[in-house]
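The chains shown are only part of the set, and none of them has been moved.
By letter and in written order, the chains are A, B and C; residue numbering begins at 1 in each of them.
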Amino acid sequence: WEGEFFPGISHIKYEGPSSKNPLSFKWYNAEEEILGKKMKDWLRFSVAFWHTFRGTGADPFGAPTKLWPWEDGTNSLAMAKRRLRANFEFMEKLGVEFWCFHDRDIAPDGKTIEESNANLDEVVALAKELQGKKFHLLWGTAQLFLHPRYMHGAATSSELAVYAYAAAQVKKALEVTHYLGGENYVFWGGREGYQTLLNTDMKRELDHLARFFEAAVAYKKKIGYNGTLLIEPKPQEPTKHQYDWDAATTAAFLHKYGLIGEFKLNIECNHATLSGHSCHHELETARINGLLGNIDANTGDPQIGWDTDQFLTDIGEATLVMLSVVRNGGIAPGGFNFDAKLRRESTDVEDLFIAHIVGMDTMARGLRNVAKLIEDGSLEELVRKRYSSFDTEIGALIEAGKADFETLEKKAMEWGEPKVASAKQELAEMIFHNAL
Amino acid sequence: WEGEFFPGISHIKYEGPSSKNPLSFKWYNAEEEILGKKMKDWLRFSVAFWHTFRGTGADPFGAPTKLWPWEDGTNSLAMAKRRLRANFEFMEKLGVEFWCFHDRDIAPDGKTIEESNANLDEVVALAKELQGKKFHLLWGTAQLFLHPRYMHGAATSSELAVYAYAAAQVKKALEVTHYLGGENYVFWGGREGYQTLLNTDMKRELDHLARFFEAAVAYKKKIGYNGTLLIEPKPQEPTKHQYDWDAATTAAFLHKYGLIGEFKLNIECNHATLSGHSCHHELETARINGLLGNIDANTGDPQIGWDTDQFLTDIGEATLVMLSVVRNGGIAPGGFNFDAKLRRESTDVEDLFIAHIVGMDTMARGLRNVAKLIEDGSLEELVRKRYSSFDTEIGALIEAGKADFETLEKKAMEWGEPKVASAKQELAEMIFHNAL
Amino acid sequence: WEGEFFPGISHIKYEGPSSKNPLSFKWYNAEEEILGKKMKDWLRFSVAFWHTFRGTGADPFGAPTKLWPWEDGTNSLAMAKRRLRANFEFMEKLGVEFWCFHDRDIAPDGKTIEESNANLDEVVALAKELQGKKFHLLWGTAQLFLHPRYMHGAATSSELAVYAYAAAQVKKALEVTHYLGGENYVFWGGREGYQTLLNTDMKRELDHLARFFEAAVAYKKKIGYNGTLLIEPKPQEPTKHQYDWDAATTAAFLHKYGLIGEFKLNIECNHATLSGHSCHHELETARINGLLGNIDANTGDPQIGWDTDQFLTDIGEATLVMLSVVRNGGIAPGGFNFDAKLRRESTDVEDLFIAHIVGMDTMARGLRNVAKLIEDGSLEELVRKRYSSFDTEIGALIEAGKADFETLEKKAMEWGEPKVASAKQELAEMIFHNAL
C-alpha cells in the first residue's frame, strides 16, 4: 500500500455551527480559548486504535462488515505496520494528537511470549517514528481477554500459568508504553470477574488481583515509569460480574488492599450506565475521591443492556461530562479517548471521520455550554445557597467532627421544628438547559 | 381491645412436607438440629414491626386496603400499645423470638422532640415487659425518612437544623435499643442521597454523613452499648441515588472515612437485585470482607424496578442465601428479619400468618438443602480443584505477595502456552439443583 | 379564600432565549407561527389537575410535603371548588388553554354512587362556568385505581360488583366530559393487570376488559358524544403487569376484540421507557398505525425503574417527540398534557410555574428544531435515498404483494451478490444534533 490511505479527505477544519459540511467541525476549534485554556488542552482527544482500526463490524450474530481498502485480510506484521500508518494519517487529518492501544491490536500474537514481544517491538519502533513530536500516546494497555487462555480471567484466572502469562504480558506492555512516552497505563479487567459464584472462590480471586496490581506498581517504579496507572471500571460483559464494577467498588478494593494512592480511574460513560449510574455520577464519584484520571468518551443506548460503545452525540450529557472535567481543573495527564465504534452498518471510509467529528463536536459543545453556565453563575449560586446553613458556627463544628450527639440534641430541642427550603430542582434544570 | 388478637389461630406447628395445612410449617422445625445447630439458631427469625403491623396496603396509586380489626383508625399512644400487644401475640403464635422496629413505628410522633421521646419511653416500657425472657430485640432503628423534615435527607440534609434533629432522634433510638437489649442497631439511609446532581454538593453531603456516623459510634461507646452497628445498603428509592448503593460502595465509604471496623452490613435481597447484583453476590461480598451482619429476608420481582419487599419463596435463592450464612458460621448476633410485606391485595388476617410461614419454610428448606450440599461435598470439591494450581510453591509465592513480574515472566516463558481446564459451570449447576 | 391564589405572579410572557427570568418563556411564543401553524396550535398544552393541584409530595417512604396556602386540609366540596378556581387562575397566568382531570380529583368521593355523582355535578357546573370560552377540556377520565375497591382492577376485577361499579363510574365520567366539551376521554388501566399469574385467569380478565370497552363505545354513541376515546398504555406499576403494556400490545388487543377503529392512544414518554422502548418508538408505532391521539408530555429517569413523571427538559427528546407530531400533521383533537409532577422536594408555589414553564419551553424548542430539520431537508433525503431501490418496478411489485418467491428467486440469481450501502447512522445523528 503506497501513498495516502484517505485520499479523498483533507484536513478537517473548523467551519462553525452554520456549516452543512459533514467533514468539518461546527463546535470544536482546537486553538480557541475557553475558560482560560485552549479547547484541545481541555479535551486532549485520542483515537482508540482497536475500535477505529481493528473493529470489523462483527457482532454475536453477524460476520465482519468492514472491508477497509488498506486491509489485506491477514494479521501479518506487514499489515500491522500499514495499519499503523493509516492510524497516523487519520489522526493528522482529523487534528487529534493522542492515540491509545492494546498490545495485541497493534502487533500480531506470536506462538510464544518471546515471539509476541518481538512482533510488538518491531511495530512499536515504527510507532515511535510516526509519533515524532506531533503525536502522543495517551495510554497503552495489554489485551488480556481475547485469547482463549484468558477465558477464566488473567490476574484472577483459576490457572496459575495464566496468571504468570498475564504478568509477562503486562510487564512488556508497561515497557513499551514507557518507551513510547505513554502518559498513562490502563487496566481493563474484562474477564476479571465470574460467570457464576457456584464455581468461583471470589475471595481468592480478589486476593490474586491485588497481588497482581502490587507487582505492577513495583515494576512500574523499577523501570522508572512515571505515567498514571488507571483502572477502568465495568460492571459486566463479557463476564456476568466484573470485579471493577464501578468507581466505588474499585475504590473499596484499592482501599482494602492498600493500593489507594497508586491508581486513578478511567471512567467510561457506557460502563457507567450499565452499572446503574449516570455517567455524571461516576465522574463525580471519581472526582471527589481524587480518582478522576481519564475518560472513555462514548455512550450507550438507554434501552440496551450491553456495551454499544457509540459516539456520544447528546449535548446535555456532554455538558455534564465537561462540568466534571472543568471542576477537576482539567483531565491531564488523562484525556478523552474515543472508546467508541462505528455502527456495524456504517461501512464507508468517510464514516470513520464523520463519527469522530460528531463525537468531538459534541464534547466541544459541552465545554462551550459549561463556560456559559459558569459565566452565568446562577447554578453554582443555587447550590451554594442550599447548604448555607452549614456555613455557620455549628456547621463548622459539625464539619470539624466536633459536634457530638448531646450537643446536637440540645440545639435541636432549642431550635424546634426545622424550616426546610425547596430543593428547586426544576429551576436548576431550567438554568442548566437554558445554557445548552 | 380485650383478649386475643388472633382468636382463630393457634400455635403454628411443624407438620412436615406432606401437610396441606396452610397454617403449619412444612420445613421449619425450630428445635431440629441441622449442621450442628438448631434451625432456630441458624435462622434467628424476626418479625419486622413496620411491615407487619404498620403496613396499610397504600401504594403510589392507591389508598390503604388493610383494616385490621384491632386498629381504631388513630395513631394514639393507646393504639400504639394495643398494636404492640398484637405483635407479641403474633410472635408467640408464629414461634418467632425476635422483633425489630423503627422508633416512629411503635410510638407516635410528638410535637416536639421531648414529646416524641416521652411517647417512645412509654411504649418501650411496655415492650420491655412484653419481651420478658422469651422475646428479644434483633435491632432498633430511627425512622429518618417519612417526616417531611427529612425530605432532603437526615445526616445529608442541606439543612443544618435537620442534621441536628436527626442526631437527637438517633441518640434516643440508640438509648432505647440499648434498654431493650437490642443485639444490633441499623442505619438505613433512605433519603441519604440525591434526586439530581444539579442541585447537590455530593462531597459535602458525604462528609456530613461520615461525621454523623462518627458521632453515633462515639455515643454508642459512651453509653456502654455493645450491639453491632449495621448499615443497610440500597441503591435508590426514594431517592434517585442513595449513598449506601451496595455492599462495595458502603465499604468504600467506611474505608475512606476510617470507619471500617465499626460497622457491619444488613443485606437485603431486594436491595441487592435493584443494585444490579444477585442477592448471593451481595452476601458473599459482605462475608469475604468480614461485614456480613444481618439479612433482610425478602425478594423482589425480577421484572420490577422498585422495592416490592415480597416474602421469599424461591427455593434456589434461599439455598444460596443459606450457603453464605453457613460459610459465615452463622449470622448471630444478626438474624433474618422479614423486611417483607403482604401484598396490597392480601387482606385477611390469616394472610399475615401464611406469608410469614411460607417465608420461614423457604429459608428452612434452603438450610436443609445446604446441609445436603455439604454432606455431598462434590460442589466444594469442584471449586477446590479449580484453583489447585495455586496450591503449589509458585502459587504460595504469589499469594504471599512475593512473586514479582520478572519471576513470573521467566516462569511463563518456561511453561509455554497454559493448559486451561473447563469451568464446569453446567456440572456445578447440576450438583446445586440436585440438592434442592 | 378570597382573591388571587398566586398574588406575586403575573402573566408569564415570552422574553426570548437570552432572558434570565425564571418566570418567563424563552422558547414558547404562543402566537408565533412555525411550519404554518401557531405554536399553541401545534402544542395544545394542558395542565393535569391531579399532579398540579392534588399532588401532595407523598411517596412510598414519605408523607406529604406540599402545603399550598389555599388548601385547608380537607377534601370537602368547598375545598374542591376553591382548588378549581386556583386551577383556572394558574392556567390563565401560564397561558395554557386546556386542562384535564379524573372525576375523583375534582370532586370528593361520596358514600354512594349517587352522592359521588351529585358532588361531581356541583363541581362540574363550576368548571363549566370557569372554562367560559377561553378554556377547554382536553380530556376527562374516571379514577379507577385509588379506592381499595379497585385493588384487583376495575373492568378486570375478579369481583362482579366492582366491574359494575366501574361501569357506573365511567358512565358518569363520559357524561360530564361530554357536558364540559371534552375533546377526548381517556382510559388508563392502572390496575387492569395482575400481580401474579398464579392467582389470575388472564383470559377471562381480558375478555371482561373487551366487554367493558364495547359498552363504553356503545354508551358514548348513545349520548351523542363525539370525543376520541383514548387508551393510555403503561407496562406496570402499580400492578406487576398491566394489560395495556405498550402501543403494540394495546393494538393487538383492539384488533383481537374488533375494537380497532374505536380507540386511539395516549402515549406517555415515561410509560414508553418503562416498557423498554424509546418514547419516539412508541409515538411512531402509534402514528404509523393511525393510533396517535394524545401525548402525556413527561419523562422518566433513565436509571430509575418506576414512573417518576418528571417535566421533560431534554431538548433532543423533545425534538424527537415533535418530529412524530409534525409527521402526524399535528395532534389535535389531542394535545400535550403535563402528566408531570413537581419533585417532592420542590415546595414553593413558584415551583409550580417554573416546572410548567421549563416543560413548555422544552417542547417549544423541540418544535423549533423540527422546523430547522425540515427546512434543511437532509435527514429526510438520507432516509428517502436509503430505500430508493424499492422505488423501482420490482419494488412496486413487492409492495403491491405481487412478487412471489419464485419471481424473487429468479431475480436474486440474476443479480448475484447484493451491494449493500452504509446506513450512515453517525451522519444522521450529526444532522439531527446540529439542528438542536
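Here is the rule we go by: a residue touches a chain if its C-beta (ideal position, glycine included) is under 8 Å from a C-beta of that chain, and two chains touch if they have at least 3 such contacts.
Keep in mind that this is a model prediction, so the values were computed, not measured.
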Total copies in the complex, given 3 are shown here: how many? 4
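Note that in this section only the chains that are shown with their structure count from here on.
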Quick one: superpose subunit B on subunit C by CA and send over the rotation angle as a multiple of 5°. 180
Which residue numbers or ranges of subunit C touch two or more of the other chains? 303, 343, 345, 347
Within the complex, which stretch of subunit C touches subunit A? 17, 20, 22, 26, 273, 276-278, 302-303, 311, 313-316, 342-343, 345-348, 351, 354-355, 357-358, 361-362, 376, 378, 420-427, 429-430, 432-434, 436
Mind listing the subunit C positions that touch subunit B in their complex? 57, 59-65, 145-148, 150-152, 190-191, 195, 236-238, 240-241, 274, 301, 303-307, 343-345, 347
In their shared complex, at which residues does subunit B touch subunit A? 112-114, 148-149, 151-152, 157-165, 167-168, 170-171, 195-204, 206-208, 211, 214-216, 218-219, 235, 241, 245-246, 248-249, 251-253, 255-256, 275-278, 280-281, 284-285, 288-289, 320, 379, 382-383, 386-387, 389-390, 392, 394-395, 398-399, 401, 403-406, 408-409, 411-413, 415-421, 423-425, 428-429, 432
